[in-house]
Every structure is written in structure tokens, then in C-alpha cells.
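Could you have a look at this structure, given as C-alpha cells, before my questions?
Only one protein chain is missing; all other protein chains are in place.
For reference, chains read A and B in written order, and residue numbers begin at 1 within each chain.
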Amino acid sequence: MASTRKDPVLVVLQLSGANDYLNTVIPFTDPLYRDYRPNLGLPEDQIIPFTDDLAFHPSMGPVKDVWEQGKMAIIHGIGYENSSRSHFRSMDIWHTCEPDKVGTEGWLGRVIRDLDPAGENVLKGVNFGQGLPRAMALRGVPVTSVSDLASYGVLTDVPAIGGGEERERMLELFSRVYSPAIGNGPVMDYLGQTGRDALKGADIIKTAPEQYSSTVEYADNPIAKSLKSVAQVHLANLGTQIFYTQYGSFDTHFNQLPAHAKLWVDVSGAVNDFFADLREHDAADNVVMLVFTEFGRRVQDNGTGCDHGRGGVAFAIGDRVNPGMYGEYPSLKAEDLIEGDLAPGYDFRGFYSTFAERWLGLDATPIVGGKFEQLDFLPTH
Amino acid sequence: MPSQEDIALMAHLMRRAGFGASRAELEERAAKGYEATVEELLNPGPEPGIDEDELIRYFPQFESSLAPVAAQTEWVYRMINTRWPLQEKMALFWHQLFATGNSKVDNPPELLQQIAMFRREGLTTFPNLLVQLAQNPAMIYWLDNNGNHYGSINENWGRELLELFSMGVGHYSEDDIKEASRAFTGWTIGTKPPRQPVGRFYWSFEFKPEDHDYGEKQFLGHSGNFDGGDIIDIVVKEEDTARFLARHLYNFFVADEPQVPAWNITPPNDLDAIDRLVQAYLDSGADIRSILRALFNSDFFKQARFAHVKSPAELVVSTARLAGNYNGPRTGFPLLAFECGWQGQELMNPPSVESWHTGSEWIDGGALVRRVNFAAKLLSDTSLPGIKAIVAGLKEQGTLSPNEFVNACLDLAGPVEVDEGTHQELLAQAQAGGDITWDSEEAAAESERRTGVMLAMIAATREFQFA
Partner (left out) sequence: MLTTVAAGRVYDFSHCMGMYSTSGIGFLVPQDFALGSADTLYVLNRGVDEITMRISKCTLNHEFIADIGRAGTGDGQFVWPTSLDLDREENIYVSDENLNRITVMDKDGQFLTKWGAPGSADGELNRPSGIAFDSADNLYVVDSLNNRVQQFTKDGQFLGGWGSAGSGPGQFNQPWGICLDQQGNVYVADWKNDRVQKFSAEGEFLGQFGETPGGVGGLRRPTGVAVDSDGDVYVADWGNHEVKIYEPDGKFIASLVGDAEQPSPWVQDYINANPDVAKARRRTNMEVEWRFRRPIAVNLDAQDRLFVAEAVRHRIQIYTKERNYAEAALNL
């Protein structure tokens, strides 16, 4: 890469399905916690206290390490007014920053457009997962979505095509049948250009795993695999500034105790391995991770799980993060709950704005659709 | 014996009025004749398109799942297996026009009820369809008519009815929107038990007389104590409505048009064609079947082969039908439903009430790679019944020169029409392997493998992206 300055990189990790705030960052000294969670209250001898009043879920040992290293900010009571209890609606609101209407533009789509107005790098934004999250969708902004880095590309899963040479011949043929000479009208030309760009993008991104080597051994689960792919692409210096990935389902209506524990084992381990990997390659200092979920879960458990709620918890993780806790843990008192849910005290669009403005150096107002309170977990740009 | 041209024209009709057809079906239909086939497509019989009981026997989760993919899977199953292809294609047309999304409704079973309504009513008249739409619970919730009250109107439904569902922007005033909204007050959704914890219950339309504004309204130059039905009756008699629907039908069935927001400033690509559809609308009293009959039997339709970029649903379903391995209940349908979404058309979750952008806007780099990989994988799998049939069709023709081989593959996979440059490339690929022969077991196996590769390459061409 020609640039000597390291561009800031944002990695977004979405916890899909609504992560349970109360059992993630546990207000273990509050007697109301035990009252509300007769079946789901986590035993005091298993939780991991990190302040006098708060503890992490027993599965979050690696997160506690990150906290102790001073590389993590906890954002309490995040959400928005009139919070929707629908996963789809709420996730849509988080993706588009449009709480009052159905939005079409993703906030990260706008971020990517502002980072690369000419759309020169199709790898400016990369999603790991199937399909494109609405957060990255914006007409005219190319984003690359990779379901599996190892098999990404054109004609990769056609068993009839033999190995090596035959595949190479096929790709050359593909490139030629998408060449301008064969074009016939604007739509055909557009298709041709798109096909050749896709081939080129795939060629570039496929080099990432080939260049990669690391002593970090990621666990065998989907989020570890996704974050390893993020690390591989980041380390290949392809100019990607926005990474997106998700894990779930955190929708623990039933049997929450084992399910939630497994999810946090996976997430904690993967996040910790990811940053260790970057540090090993001296590539961590320009990376910050945003961890969010669409809403928290009901305060009162339902026997074996808990149902959809409101206010949740978000995290910012990275070497340049000003560590600490931001915002207030919402009150558990019955009179302060909204229909049995924690009342969100901080608007998520302020959280986004902090990343957009202080980390990426962009004007956050048009990105999140207004001015919202930013927090000091990132230094002013 | 139908001619090659008859087959090509029938293939065109079946791609547009359905989701494609196998060679055997094309030959059968071509023997019956083009117009007879149009009539058969336009007049589905009384029996359902699929065996509804079998559907639930083998996929009982369809009656209980709350997940979007279950609803999408059920619809994709119907698209592939229906005996009434145009009925299902019209459901897709109306879904793309009256775009309603799970991002807000958060209730896939109710969205599927809306699709079922499109299936049931989709070939009746436009006024009937708009009334059904106005009374469809998912639509009421999507456009907030449950919040449209006597004395405090919510204009969302009234506005979109005029702007996106009938007349198009610029042909009515803001006052017309307000008056139309008043007429739809009290059209709401009845209560029902919640969807958990005893399984799901369906919404129903409810008219609340105490919440309806019975006063006089002024609407598009008419005045009276209109209710919603009266508003629809007025709207459907407007020529702007005929023109708006004609352009949508043309864009969906004939050839790609500019996107809807540009319609005010960009004239139709084929004004004569639109005029003829408008005439059919006016002559028939907005009878959908009559308009479609005029469309499918017109020269402009017959000449519009490969002038339409396949939507993801069209690409996925027609490719699966060609491969022939999704006939009847089996596992694997959810992946087809997901595939539509991954290619950019998540069924029952359009990006907004303005629906998906169509034509070349279906395609970006990621979508193109997915389209190519999906189709190439299925069409190259010579173990699948539809591909086996293609191999058998080649075998019947005996030894084939590379040129004959390319042409026969293009023919049996569609027929797909490719331009000279593409043909040259496919030919060069075929020439590298020499003649196709079947005279020994080894030769037949290699010929079968090469057929798979050739079909993969055809699936990867630009031309394959078009219907």
C-alpha cells in the first residue's frame, strides 16, 4: 500500500437475537436482581466481578482480561425511545437509524460512501456472512459480502469443473465473455463491468488467507471463523475500513442458562483471539470493535429464559479505547421499568456518532440522522 | 412436431408467465399452440396449485414457524411446484408492486396470508384487488391504517394507495390524500390471541363503524359520503391508474423500464405498447385477465425475448425447475429461499414500500457472483433429473461436433440465445475437448462431464441473467 498512515478500521460485531443485559453485566449486589431472576440468576460463586457491584457472565473470562488491560468501554443502558420489541423492526432501526419510518439506507453504507466517495475500492466495506446486512446497504455503494473466505469467488463450487488448469481456463473464459467487446447495449456493458470487477475483487481478497500466518489458534465456531477472516483481510492491507459480522442467536426465550453460556464462551474467546492475532502482527492499534445487540431482554425471567425487552449493553474494544463505563446502569426498581423492561438512557445514535466522528473522522450528523450525545470512549479525532 | 421457433417462443412465454419449463413441457405446450397455452395460463382450474394437505404433512413447521425463512420457503416451494404458473407469477408481481415487508410487520405468517390473497385474487379485477389489499391485515399494519382514526387521520395508506399503488405521483393533490384517508378510517385489524405460547392465530380485517368518518368528502373532483370502496371505485376509473398499472405490467412481463421514481420524467420505452395495455384496461373494466391476454398475445411481447433481467426469485426458481430436483416435498427448500435473499430479493421483506429496484439494479458484484455460482452448480450436476434429461437429449443426437454440442446445450437449457462473441468462447471451450461421443462407457462418462461443464459456462454467461 502506498499510504504510510494507517487508516482507522471499524469492526462491527452484531449479537443477533437480543443479548440479555442483566446476565452479561450482572448487578450482583442489587437484591432485585435475585428477585427478578429466580430461575436464571447466576450463582455468586461463578460470576466474574469487575467492580464492587458489577460482574461479567461466568463465560466471559477473556472479556475480563480485556477489561483489565484497559482496552474496553462498557456502554450502559443503550437503546432508543419507544423501543420496539420486534427483532426485525429493532434491528432495522439499529441498521438504518430510522426509528420512525422504514429506512432504506444503512448507516454503514453512508459511512463507506463518505470514506470512499468515488467507490474506488470494492473492499472498503466487507461483510462476513450470508447476504448483506441492511446497515451496509446503500444504492451505488459497492460492498463485498463473503460467506466463506476460503471458497469466495466465481465458479468456486462447481464439482464438474476439474481442478487447477480447467478452473483457470473457465475463469479466463468468464473474463472474456464479460469483456466490453461482447457488450451489446448499456445493460450488457454494465453486467460486463460488474462481472470483471467481481472477478478482480475475488482475486484480491483471496490473496488474504495465502499471505496469512499466525500463532493464534482460533476456536472452531462460526464467530471465531468470521473474526479470523476479518484478521486475515485486515492484515492483507486491502484498504478495508469497515468490517461487519454477526453471531447468534441470542434469542434465549427457553433454556437460557446453557445457551447463553455457550454463546459467550464463543464470543469472548473469538474477540480475545482476534485482538491477540492483530497484536502479534502489530496491526491492532488502528482497529476498534463495536459490539451491539438490538435490545436487552425482559428483567423478570419466564422460568427457563427471558423474553424481549428494551435497554441493553454495548461495548467498544480496542487499544485506543478510553476504558471505563459510560452511561448509567438502568434502575431495576419496579417503578423505573417500562412494561417490565430496563429503560434505555442513552441513544445508540450517539454511540454510532462517536465512532463515525472521533474514529473515522466523518461528519456524523448525516450518517445517523441528527446530533446525538457522543461519549469519550474514543479520543477526539 | 413444433418448430424450433415455436419452442423458442413457448420458452419465452413460460419464462415470463411462469418460472420456465422443461423441454418436455415446452414441446407439449407448443403442440397445443401458443394462444391455447395463454388461455390455460390465464384460467387456472378450481383445484389448488399444489396439494395443500401434502404440503402440511411433510412440512408441518409451515403452520407454526414464526421465522421469515419458513414463509419464504413455503412460497418458493409453491413457485417451483405449482400447476398454475401464472397464478404464482402474478402473486410475485403483486408482491413487488404492493411491497409489504417483515422489517415492520414482523409477522411472516401474515405476510404469507397476503401472498395467498394475491394468489387467489391476482387474476380478477384491479378494483377487487385494491379492496382486498385495503382489507389485508398485513397491509393495514404496514401502512398504519390501524392508526387512521375518525377525527385524527393517518395518511400513510391513503398516500401510498394513490402514489405507489394506483395513480402515480403528480396526478392528485395533498387534499385528495387527506380525503381518501378519511374514507378509510375504521378499516382496521381485529384482535386475536397473541402468537405465543399456544401457537399462532391469524389476524382478520375489522370495520369499526364508530371509528369511521361518515362525513362528506371531496375527492378527485367527486363529492359524496365516500368510504374506502368508493375511493377505490373512483381511482380505478382514472386513466392515470390504467397507465400506471400498464407500465408496471410491461416492466415485469415484457421489458425492463426505468425505475418508478423516474416515471414522471422519463417516458415509457414503448409508448404504443403501454397505450394498448391501457386500452385493454379501459375496455375490460380493469380486468387483469383481459389485460394480460392482450399483453401475451401482442407482438411487442413476443419480440421482447431476453429483454428483462431475471429477478433473484425468477433466477433461483427457474434454475431449480430446470434442474428438476425440487419436485415435491424434500429437504433443501430453505436454502433456495435464503438464496433469493442473498441475491438481493428477500421475499416478503422488500427494502421499503417503494419495493425493489428491478432490471440491471438487481445486479451488483456480490449478487452476480451468487447468481453465477448458484446456477452453475445446479446445472452442472448431471446426477439431477433435469440435467440427466438434457444429457439424454444430447445422447439421442449421437456424435456431436463441438459446434453442434454448444448449440444443442444452449437449445436444451432454454433455448438460451447468446451473441456471437459468447458463442465463440463457448465453442473454443468445446473444441478443446473435441467431438462428443457416446460409443464407450468412458466416452459417455466424459461426454456427460463435459455437458455439465458446458452448462455451468452457459449459466455463467451474461445472457443467462436475462429472461
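Just so we're on the same page, contacts are C-beta pairs under 8 Å (C-beta built on N, C-alpha and C of every residue); 3 or more make two chains touch, one makes a residue touch a chain.
The shown structure was predicted, so the numbers you read here are calculated from the model rather than taken from an experiment.
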item: Which of B:46, B:151, B:193 or B:209 contacts the chain that the document leaves out; value: B:193
item: Candidate in contact with the missing chain, chosen from B:5, B:53, B:174 or B:420; value: B:53
item: Touching the absent chain when the full complex is considered, from A:7, A:114, A:280 or A:307; value: A:307
item: Chain B, residues in touch with the chain not shown (by the definition above); value: 53-54, 56-58, 60-61, 63-67, 70, 191-194, 196-201, 331
item: Touch list for chain A against the chain that is not drawn; value: 85, 253-255, 298, 300-304, 306-307, 339-340
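FYI, only the chains that are shown with their structure count from here on.
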item: Touching residues on chain A, where the partner in the complex is chain B; value: 86-89, 92, 102-104, 122, 130-132, 134, 137, 139, 142-145, 147, 153-161, 166, 169-170, 173-174, 176-179, 181-182, 184, 186-188, 190-192, 194-195, 197-198, 201-202
item: Chain A partner contacts - residues on chain B that touch it in the complex; value: 68, 101-104, 106, 256, 309, 338, 341-342, 346, 349, 351-354, 357, 359-361, 363-366, 368-369, 372-373, 376-377, 380-382, 419, 421-422, 425-426, 428-429, 432, 449, 452-453, 456-457, 460-462, 465
